[in-house]
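Here the complex is missing one protein chain, while the rest keep their positions.
Letters A, B, C and D mark the chains as written, and numbering starts fresh at 1 in each.
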Amino acid sequence: MAEQEPTVIEIGDGAAIPKPEDRGLLSAWWIAFVGTIGLIVILPMVKPDPYADILRFIPDGILVTFKVTIMSISLAMVIGLLTGLGRISKNRFINLMASLYVEVIRGVPLLVQLFYIYFALGRFVRVPDIVAAVIAMSVCYGAYMGEVFRAGIKSIDFGQTEASLSLGFNQRQTMTYVILPQAWRTILPPVGNEFIALLKDTSLVSILAVSDILRRGREYASESFNYFETYTMIALIYLLITLVLSKLISNMEHRLSHYERR
Amino acid sequence: MAEQEPTVIEIGDGAAIPKPEDRGLLSAWWIAFVGTIGLIVILPMVKPDPYADILRFIPDGILVTFKVTIMSISLAMVIGLLTGLGRISKNRFINLMASLYVEVIRGVPLLVQLFYIYFALGRFVRVPDIVAAVIAMSVCYGAYMGEVFRAGIKSIDFGQTEASLSLGFNQRQTMTYVILPQAWRTILPPVGNEFIALLKDTSLVSILAVSDILRRGREYASESFNYFETYTMIALIYLLITLVLSKLISNMEHRLSHYERR
Amino acid sequence: MNAAEPIIQIKNINKTFGTFKALDDVSLDVSVGERVVVLGPSGSGKSTLLRAINRLETIDSGTIIVDGRNLYDPSQDINRIRMELGMVFQSFNLFRHMTVLENLTLAPIKLKKMPKSQAEELGLKLLDKVGIREKADWYPVQLSGGQQQRVAIARALAMEPKIMLFDEPTSALDPEMIGEVLDVMINLAREGMTMVVVTHEMGFAREVADKVVFMDEGKIVEMAPPDRFFENPEHKRTRKFLEQIL
Amino acid sequence: MNAAEPIIQIKNINKTFGTFKALDDVSLDVSVGERVVVLGPSGSGKSTLLRAINRLETIDSGTIIVDGRNLYDPSQDINRIRMELGMVFQSFNLFRHMTVLENLTLAPIKLKKMPKSQAEELGLKLLDKVGIREKADWYPVQLSGGQQQRVAIARALAMEPKIMLFDEPTSALDPEMIGEVLDVMINLAREGMTMVVVTHEMGFAREVADKVVFMDEGKIVEMAPPDRFFENPEHKRTRKFLEQIL
Partner (left out) sequence: ETTIVFATDATWPPMEFINSDKELVGYSIDYMTAAGKEAGFKPVFKNTAWDGIFAGLAAGKYDAICSSVSITEERKKAMDFSEPYFTVRQALIVRKDEPVKSLADLKGKKVGGQIGTTGYFAIKAAKGVVPKSYDEIGLAMEDLNVGRIDAVVCDDPVAANYAMIKYKDTLKIASVIETGTVENYGIAVRKGNKKVLDLINKGIRAVKAKGIDEELKKKWIGQ
């Protein structure tokens, strides 16, 4: 009796990295890109009040957004690597701890985690808000990264490990010299995805009074009452950033594939 | 020269639906589940002030969260179906519009979209908060759902379409009677994922003063000043809900597979 | 319509994929009750010709008239014409989410608005005819290939088509199952169904064909009754093909 | 260590997978410079035995002493023992992200703290030896299977092991490439390397083996010099195996 493996669909965490074969999104990318830049340039010219004002108000928020994103993704990758290793560990306790971490983090909304870690941290240690925000984002994304690393490591043929061990490398060296450098290639696309998703999610830290793009915009809007125009501009800026990032990441992927293709 | 297809890793939008083969997460599921229930029961008993108070304060927020989630997912599925059909449409214009919609929505943080749709909608039509929240969530998740539907439809062998057309069904009938009922099976797991992700993301509507779980918690905290305890309870409640939902969905998947397996 | 007029009239049709000419000025008439078998090497355009007949493949030029109706006349509803044409595919293409009986009744119920009970009666009768009535409530994945193909034939017949098109109905089957499908087709031929069959089964061609068509490189090279075709083929290319295959 | 003492001493080892006995009370000694070829039907435990020698597979009972060191003595560093044992796999297992030369130099640089230049010199010398010095900067995917396997041998040799273990080094290769790998192995044997080789290449076994070991169902059934083994095998099972394979 024929049994067919059911197809698995997984949709990423919201980044729109166009794949070369995806023609629809590719040309949509161009239109979106040109349209976004066009609006960002034209709106302030046509209607300088408030659009030009908004553009003047927001830039330091962009810096904060990037700062939080880059610090968070770096920390999240460290946590993710450890979690990923924990999830494939044969040590039952470590394995369980890593799994539990993933399970709990995935089960709680990021915003709740942000509040929680922010306040909980505040109770026990005195850290600046931006550090608290970075820690909260990293703890959350570390769980997702853990799954990415786990899948990446598992995608490497076990023969690589055996060859490395038989040369005299220990488990840790094998991971460092042989498995991770190869897993990196498999991991890059989802990491790129997570990076963009994280950048977007940093908008949540605006609620913790970190002056990112969104916070800056809200401050402007609350004084000028130009809600509609401010949020239009904010959305355009985010869109521009993610469009550019997704293109960069997709290009990087192509370059990193050298030892597979050339 | 050997060329190897690079492995693709995709990590879902945060739901933790344990797959039967994933032993680590499965037992982690049980521990998390028992632990969560344990804490929800024990904390109010050991320290009724504030935990029991919090438990009394939050329940109607849970209802609101579910209401928003269910309405949003329903609407998002309608939008997603149309978007998915648009993305596979041969009509270049429809295809481009659908792709553009997906591209733009994916490029803007949900929170920004929420604010934007909330304020933009407010300018042109007068709708209650909760409706604005549902519309915003649906517009956002519709884009993701669109990709889910597209992948689901594309996973169905083209022979099914040809067989249907050759019987005399038109394109629409073919979609309705033949493709979608089959695609549904492939689509269910990611839809389950999106459902849980959406439920978690409804926490964002608390910012619009929709009285969901998180809003209720914030209200309680802002009056009682028990931030830490309140957020502990909120996190536990979300965790319990997502743990139960992920289990339900994973069971449902098993049952829906009848025509593939029996 | 004149009764003597062919039920399928194909005139000078052409079809290119990119730069590749899949059909090259093909003309073919099929009369009511006639059984045409199409032979030819792989890639010669047999499937393309068959699929052109119910417009699963659109042609670039030429005309195709089925049962008096031009396939490319915008005033004609292609879906109505397709109801007259049953088609059976190499890969069966049963609807995987439906039981065997549901596969058979879907089109009559939805397209002919036949009451469910009547459609089921018809379906069971057809399952009888193809010899697997007992599988009515099974799902396609639970059946063997030969059984699936017989269901596919029954499904096509449920719309009571005037013409049946078969595209290598037995090539995806294990040898033990080919016979059971061919038997069904032979019975159908005996009952007088108009049939166009692409196949590599020479025995079948000899036994039931009124006319054998041989295609190569998108052209109809030879067209003859089976006796003459197999015993005394005119063309060099036909002879070479027969040598290889027999 | 006594020079006359075998460099590999395997005593009464057992290994079960679940309920399946993969090694059943196996004992085997290998002297310095000796070439042992292991034969046997699929599933007889050849690979398991070989992998037990460098503890890629842990055994359930028995002892294995390599170069005077007990593999299961907790005071022994298994990684140091493995450096003495070069291993070549059926599936090459070259590090895909490194060039050929990097594959060769990684272990000497990281494990022996050899300066990079010296490691590269050694690497190039070894590539010369296996006849593909010109591919030093290529990536594994760009090489043929035979070339990859020769690199894999060179990689193992770069650690200057005392013993080389081969697990069907030519079974994944197209026939044209088997020769080039066997040549390298024969040269190695001529230079006096201690070798344990699982293979189905009878010609190789005849030519280089000092001792042929025949396994079946996890047991060593027969052990003899190649002449006697091939011409005059003692056991029925050995004869049957040879009949099938020759």
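Note that a residue touches a chain if its C-beta (ideal position, glycine included) is under 8 Å from a C-beta of that chain, and two chains touch if they have at least 3 such contacts.
Keep in mind that this is a model prediction, so the values were computed, not measured.
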For the full complex, which residue in A:R150, A:R185 or A:R215 touches the chain that was left out?
-> A:R215
Touching the absent chain when the full complex is considered, from B:T65, B:S211 or B:T232 | B:S211
Interface with the undisplayed chain - residues on subunit A = 119, 122-123, 126-129, 132, 207-209, 211, 215, 218-219, 221-223, 225, 227-228
Would you write out the residues of subunit B that touch the absent chain, in ascending order?
-> 53, 57, 60, 115, 118-119, 122-123, 126, 129, 207-209, 211, 216, 218-225, 227
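Methods note: only the chains that are shown with their structure count from here on.
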Could you please state the distance in Å, as a whole number, between where the Cα atoms of subunit B are centred and where those of subunit D are centred?
-> 54
In whole angstrom, the CA-centroid distance of subunit C from subunit D equals 60
Of all residues in subunit A, which are in touch with two or more distinct other chains?
-> 3-4, 185, 260
So which stretches of subunit C touch two or more other chains?
-> 141-142
Please give the residue numbers of subunit B that touch subunit C in the complex, ascending.
-> 157, 159-160, 162-170, 173, 177-178, 181-182, 185, 259-260, 262
How about subunit B: which of its residues touch subunit A in the complex?
-> 3-4, 6-16, 24-25, 27-29, 31-32, 87, 95-96, 98-100, 102-104, 106-113, 115-116, 119-120, 123, 144, 147-148, 151-152, 155, 185-187, 189-190, 193-194, 200-201, 203-204, 206-207, 214, 227-228, 231-232, 234-235, 238-239, 242-243, 246, 257, 260-261
Note which residues of subunit D are touching subunit A in the complex, please.
-> 54, 56, 79-80, 82-83, 85-87, 89, 91, 93-97, 106-107, 110-111, 139, 141-142, 152, 155-156, 159
